[in-house]
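Here is the structure we will look at.
Only one protein chain is missing; all other protein chains are in place.
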């Protein structure tokens, strides 16, 4: 018995990945536990050029969750490769480079740069607003998503995971479009578009008005989306959304996820991801599961 | 100063309505406080014929929320009119008859029956599965929704509020389609389609696999949807979703809702709706608001 | 108009057997045997719902609940200390209707004993008590004090009848039986009682509102869908379909 998972031909020592934007580039958590215990890490969203992110408030707590408006603050891919990647490459962990962008060209140039690194997987974050298409997010409309995925697919030989937004109009069609455009796998979900208002100031909390909701509050919806998308496509899925403990992780696996990502839970407990790895292994022992494949998608549907 | 709201020419003594399915037909709560203190009550969903509802588990708690799979259990419109309506008509409260159905014909016949009562408003719940259209819910696709709303519109002279599902593909287009079809107002949101799994049994918790998520967990998303739809249409909106206290209610009003509904909060505290009425009035006093219109939709957008 | 919400101070809260707790609260509480309260011992919105717990005793403006540690909610409850506050909504449900002139037995399985203590007490020494446990019995002193005869079974034996409580009772000895416990137990007694002995069972189901308005806790009965919280939790066993 072990919790190893093969995903797109890459070996994950367990199905647990630290979710993008919640784990930095791993260094801070590595002060508390050896992050090599995890199956993988998805980097904070990277863009071609440095971004200072959004001004104003960035974090707002909600019932069993939080909203964030970080705005993809990151040093840009070049400095990431110089300053952050060497540390990660020394770790025994699968790296997913989470790639954002404002335009197809930016995504493509970013993907090309990442293609030259030793990172095995690009996780394409298509939830960013698409400036050229009039501010509509790539993640909403499947036709726009198809274009960007197709272009990025041509720009890199890396495994390409497309991260879907739950704000997509028709998440199953979105998934199919991305697969058709060349996605090797899908990760879902990103944060839910949400709103909070300061009733005393009579203004939205966030400068951008809306922001992204994450945490256990969204888990039941995220789980349904994973289940639904699993039925619609034939590629492996990385389940994300409100996973707090191993029970939640197992739910996503039973709904059809091959791997899972832990996001906001890391904020409640710096050891959350580590505990989830341990919990999954204990569950497998107790339930006499020798390979997670035995329960992946077991609730059926397809 | 008072919290009266005029809505489609009907006078609500305050903007607080008890949400459908969480308040029965008012009798049980009236044992604890005079429900006439509320602006309105939306009845448990009514269908042409009696429904015994779903078998198996009906309630499942989630972080800061719950999932339900009641399945529209109700005595049918005739028995509602005989057994339940007389009590409600004696109360000084605006009644919204929440109408469900499995087919356009059923909706139309139901609306015709309700048309003969003294109920001023029909709240059309279009989240039910549409058996004829191959199980697709009326609430998902705007073309299907347009059809049912148009037919119901012709069947009744009552004010027609269409209750939208957050599972709609494009909620703004859905709203526009309903308005075009003759909706006088919109109420949103209904529950979010969600999933929960019993990992020991390796099976979904609910017989129907998915169920509806409600409660404060969904509030930030519901609020965003109200804000978004308000920008898309010119009819008044009833805001619903996770409202727990007067602050939440004010947020919905500032996002653009003319009235609000209190659902799951009634389960945490039988006096929740009453406290929200009182809280809104205190807030108005403190903030020197003489009519809620002054702050309705004040965060702008349109 | 009923006063539905009561805020109570904790007088005592302790483990009385493995995983079984008894909490006693001070407040203007009311209620009859078989009725229950929706109980909440936390402020945050998670856990979201209150927990239904049967009245296990009321006297001198004090109420006791006996509860088994199961999940999040009972864990929160078990962790609260003297003088902290607990929110109650109730009393809810119908409770047991008792005819003192009939020869009566009370049958409980596991934590199903909780409401039965209050029932026994109210009809002091008038009823025979049959209590079954998985392991170590609890609330035995209370049963002894208020029952006519007491019969105890434990699946682990431990010096008591080793086996099920249903093996101890001869239903024909009684006019009426009041039962509370796991569904398989209720089902077994229902089968034994058939049409000969009257049987009232206290049912459980997942609840949201607890007052009859959400239809979350309904069960199928021969008389249509019934709400455990409002039409029950006590039902005539003849009405109930027993599934497992």
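As written, the chain order gives the labels A, B and C, with residue 1 at the start of each chain.
The rule we apply is simple: a contact is a pair of C-beta atoms (placed from the backbone, for glycine too) under 8 Å apart; a residue touches a chain by one contact, two chains touch by 3 or more.
Please read these numbers as outputs of a predicted model, since none were measured by experiment.
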Partner chains on view for the chain not depicted: A, B, C
Sole contact to the chain not displayed, among A:10, A:55 or A:89: A:55
Contact partner of the left-out chain, one of B:63, B:204 or B:297: B:63
Chain A residues touching the omitted chain (full complex): 21-24, 28-29, 31-34, 44, 52-53, 55, 57-66, 68, 70, 73, 215-216, 244, 264, 266-271
Chain B residues touching the omitted chain (full complex): 63-64, 216
Where the missing chain touches chain C, by residue: 42-47, 72, 75-76, 79, 81, 83-84
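Going forward, only the chains that are shown with their structure count from here on.
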Per-chain CA centroid nearest to the all-protein CA mean: B
Whole-Å gap separating chain A and chain C, where each centre is the average of the chain's CA atoms: 47
Geometric centre distance via CA averages, chain B-chain A, whole Å: 34
Residue numbers of chain B (touch at least two other chains): 62-65, 215-217, 244
Residues within chain C bordering two or more other chains: 45-46
